[in-house]
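Supplied in structure tokens, the structure appears directly below.
In this view, the complex is presented without one of its protein chains, the others remaining in place.
Up next is chain A:
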């Protein structure tokens, strides 16, 4: 029936990532891999032949994944599969077609809207953002070898890693790929210019012991190390400090991607920190487990990156955020390896050393291994949605849900702008769809009297056994009704979550047509959630107005609920035609939005971290002695500033 199939569907999305991915890798890299049948019916079948045993950190042959663990989804040369100057897979993007009129579609078959025409989207973009589809500015072509900044080479270091046999590269493309994350400014630079400084060398250690050797070598040769995981940072964390005169080595953890062991008694797994989310989940699913950690970037982001930035997953209501999931971490720092020996579930032994590491953003060392909690896969997953007459009712419903602590795996509230945006991305519907959609619309707007320009929608994801999910649904819809909300169907909910993954691709399309877009988040106490959303949106709009920007799209959603508050996520896009320096204008506006957030009781960040672009607000986040303590920890672990990415402070 429906319920069972939706769970399977979600798995099959992931499955599709894997299957198409694998095919490319096989053809592209020429490396042997596990053969995958087209369109596997069930999740388990795709990964047959995997032996689940403790590999105990044993050495592997360079680049060969054929022994114990499956190959990673992404090749070492990521630019072969991923865009070098934008988000995600090369084969997945929004494209504009011109026939009688312009229309937009999404390519590839990795996502549910893949290979579909989106009939309403072109018009929405035109109306909301004033886009002229005739006015297209494509990005610059990939740089030629001579265009990359000349590497600064520390010969001793280079000689020694060659002796040690550590995989490395001096190629411009490899270095450039690791010189940035995904902030607006970084992508803009890739499309239009070049970074003044990029890593001089990329190294791919295979395991903890190679990392130890590299850190030791870096200390001896005085080179700078910047750890690199999935490269999805949105805080400028990966940017090389321009003033760094030493050789900068990008330490790419992607080859450390094995599950070392899975302990089914304690429901924990020891995993190398370079594994990316989709691989981790895929491999655990085969064994019937999940971490349940699903940040929006989980297709590409890495376990080590999650720990280093204090990541948060969509389903944290059931599984917890990364700090709740981590049982142990192993970190190589210049003064040695940081570890907590016990795996006991809780400790009363002074300040938790793990919290030096969680959120350290690569400033102290390299996270090499993590013991993380796992859970049995849920029996069913079911989506849902609730329509509210206005945002205030939605917020009050979210608050009540948090009060009763009856959150499903995920509950998110989109504002009216985002609700309408979601509608603009609807694929064409069949007659039946039109009919049911029509009936729904009539019911919501006519019978319930909702105003299409005020109403908003919450999307829900339930997990558990049938009985649990049913009772959760009942409870939740009752609370919704208390707050003028009415159930609005499963399809709306599912679309909402699917769009989460796709929305990141839209920015690249926008760039082509003079639109810059970015997202940022915060956490805020309950009593201020509504006013913060309202004030920040108003602030952004008035700042835009003051700068002469005519077309803006500002929207927010409440993505997480806690006992004491919520996480709010803002999307902001504007049409920059006519502005000479859109990135600078954008940064000024985001800066003011952040000031407004702090003034309204919000925080510097909920899960994106600080990096470089939010350092200026640290002194409004912690008192001076608190910052002093953070500085002292850095000074202790890394007195020579080997981990010189300059994040946090």
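As a convention for this text, contacts are C-beta pairs under 8 Å (C-beta built on N, C-alpha and C of every residue); 3 or more make two chains touch, one makes a residue touch a chain; residues count from 1.
Throughout what follows, contacts and distances are computed from a predicted model.
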Field: Undepicted complex member, UniProt protein name, chosen from "BHLH domain-containing protein", "Exosome complex component RRP41", "Phospholipid/glycerol acyltransferase domain-containing protein" or "EF-hand domain-containing protein"
entry: "Phospholipid/glycerol acyltransferase domain-containing protein"
Task: Can you work out which residue in A:76, A:373 or A:539 touches the chain that's missing from view?
output: A:539
Field: Residue in contact with the excluded chain [from A:132, A:342, A:482 or A:620]
entry: A:620
- prompt: Touching the left-out chain: which of A:335, A:579 or A:598?
  reply: A:598
Task: Mind listing the chain A residues that contact the chain we can't see here?
output: 525, 527-528, 531-532, 534-535, 538-539, 542, 595-596, 598-602, 620
